[in-house]
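Working notes for the structure below.
Every protein chain but one is kept in place in this view of the complex.
We call the chains A and B, going by the order they appear; numbering starts again at 1 in every chain.
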Amino acid sequence: MKLENAVKVSWIADYIDAKVVGDPNFEVTGLNEIHKVREGDLTFVDLEKYYDRSLNSAATVILLDKEVPCPDGKILLVSDDPFSGYVKLVKHFHPFHPSNKMISDSAIIGEGTAIQPGVFIGDEVRIGKNCIIHANVTIYDHTLIGDNVIIQSGTVIGGDGFYFKKRGGRELVHDKLESCGRVVIERDVEVGANCAIDRGVSGDTILGAGTKLDNLVQIGHGAEIGRNCLFAAQVGVGGKTIIEDNVTLWGQVGVSKDLLIESNTVVLAQTGVPSSLKGGKMYFGYPAGEARNKRRELGWIKRIPEIWEKVKDL
Amino acid sequence: MKLENAVKVSWIADYIDAKVVGDPNFEVTGLNEIHKVREGDLTFVDLEKYYDRSLNSAATVILLDKEVPCPDGKILLVSDDPFSGYVKLVKHFHPFHPSNKMISDSAIIGEGTAIQPGVFIGDEVRIGKNCIIHANVTIYDHTLIGDNVIIQSGTVIGGDGFYFKKRGGRELVHDKLESCGRVVIERDVEVGANCAIDRGVSGDTILGAGTKLDNLVQIGHGAEIGRNCLFAAQVGVGGKTIIEDNVTLWGQVGVSKDLLIESNTVVLAQTGVPSSLKGGKMYFGYPAGEARNKRRELGWIKRIPEIWEKVKDL
Partner (left out) sequence: MKLENAVKVSWIADYIDAKVVGDPNFEVTGLNEIHKVREGDLTFVDLEKYYDRSLNSAATVILLDKEVPCPDGKILLVSDDPFSGYVKLVKHFHPFHPSNKMISDSAIIGEGTAIQPGVFIGDEVRIGKNCIIHANVTIYDHTLIGDNVIIQSGTVIGGDGFYFKKRGGRELVHDKLESCGRVVIERDVEVGANCAIDRGVSGDTILGAGTKLDNLVQIGHGAEIGRNCLFAAQVGVGGKTIIEDNVTLWGQVGVSKDLLIESNTVVLAQTGVPSSLKGGKMYFGYPAGEARNKRRELGWIKRIPEIWEKVKDL
């Protein structure tokens, strides 16, 4: 998330009760998760194993839970609870505003676009030309939609990412990392009925131009789907997974989070994908394997009784 | 379901055309399925194998299809068709009332709670403080929601349970057991977009405090989910299953009905759970097994060709 106006490090330190190591007058220009940071951004880290990655990222300000040697040009904010401090900042700079209108006055809707009854369109949404948004669709604040997009009824675009952090103590509870990213839907996309496309936690969730989703599809926070993909009904894609161009996922496929599925991949129905996939091949099974190998495996399983006959008297 | 006013056994016998064995003046105080009965309740049974359980349950009045020896203090209602009689009673005491308002006048909504546009809230619903109910959510009659609850768009809370009984005859048909239970959502729960949480058929469906559901999750009638559970997208939980505290279900997991999943269980993505699970362990596969055993099984399958090489010439 880019901040509308830059904010001094000293103000932030005061607001979240953190100690500054470095220049307190530096002006922070954005808040982002580690995989999305740019120069001028603040990011947070609360696991020692990720210190190096954060300190050597593009971020200028690192909010963390321990004072460590500070690389040149970086500024540290040291706090007992970096996660809560980060969430407090996101809520401050990206607060939830209740609506009382089905279509926000700040939404911009292109020529030739049909908005059917019962559609909710939040603040600062932009929708291109010649789109059809069918009845009872929900489009959260800040969503961007290109030209010639069709969204079938009941679909929800821009819900909060499912991102919780366990906190121990008297009772195990889960703190929510507030979402401040967006959903960006490029031109010529079609989304089926009753899908759920979450916005990014800090970056954007993207559906590339020409991609088509069937009904009841789940796209997690910050996932980036390429161009001209086809996802059949009830597919689920986890948060921050990157799917390149021309990928076909058949019905009920599940793809885990933080993966890379290369272009021209085909994944057959009900396959479970727990790790990244090389492009240009066909996969199936759980865990997903190349289809020809998986078919051979199924064949071998059927031959176990034959093997048993050979060895039972040994 | 507790009755608003107690009703004499004789009135019920007359209304559903049943014969009373026992005190016709006893006043029935509730209607419940066998797993939820209390003293004063009426329950029904139409399979001989469940007679004992029903006759020895806490229920005072048992509606059944055959006259049997009646234990002390119990009252029998004997009818040719106990199921239809029970459904007739539920419909009488818990009729469906059509609405003509998006938010019922009888709903009570706490301070600081935001109800976004397009939300339907039925009769006698109570929602706590500081909740966010996003656009186009549907909340059926009698739902209870605690403080600090967030419900993403498109979600349906309190739909009828999927509970049908086959009836033979000229054509096989399915009679519906009318739902008269509720959904109870405790404080600090978050429910994702386009989920479906059915109400109980006679008792309550419960989401315990601090539990978080991702998008497109299905919770069947009368399921009881503990505190601080995490269910990823597209999970399905069958009717009347009990899931204890701190249980994590990853994406597309399916849990069958009438099971017990003990606390601190982790179930990996796409796993199918056809029977109850001991707590504190990690599971995967179909049917769900302990993860370390299942991983070994997958390893063994890959070794079948090696075994074949050893035995093919025997």
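The working rule: contacts are C-beta pairs under 8 Å (C-beta built on N, C-alpha and C of every residue); 3 or more make two chains touch, one makes a residue touch a chain.
Everything numeric here is computed off the predicted structure, so don't read it as measured data.
Summary of contacts with the chain left out: across A:6, A:58 or A:114, the touching residue is A:114.
Residue-wise, the contact with the chain that is not shown comes from B:218, picked out of B:116, B:218 or B:265. Among A:12, A:216 or A:277, only A:216 touches the chain that is left out of the view.
Screening A:79, A:179, A:252 or A:265 for touch with the missing chain picks out A:252.
Panel shows chain A; residues 114-118, 132, 134-136, 150, 152-154, 188, 190, 192-194, 210, 212, 214-216, 227-228, 230, 232-234, 246, 251-252, 269-270, 285, 298, 301-302, 304-305, 307-308, 311-312, 314 of it touch the chain omitted from the view. Residues 96, 98-102, 118, 120, 122, 136, 138, 140, 154-156, 159-160, 162, 164, 171-174, 176, 194-196, 198, 216, 218, 220, 234, 236, 238, 252, 254, 256, 270, 272, 274, 286-287, 297, 300-301, 303-304, 307, 310-311 are the ones on chain B that touch the missing chain.
Basically, only the chains that are shown with their structure count from here on.
Work out the mean CA point of chain A and of chain B, and you get 32 Å between them.
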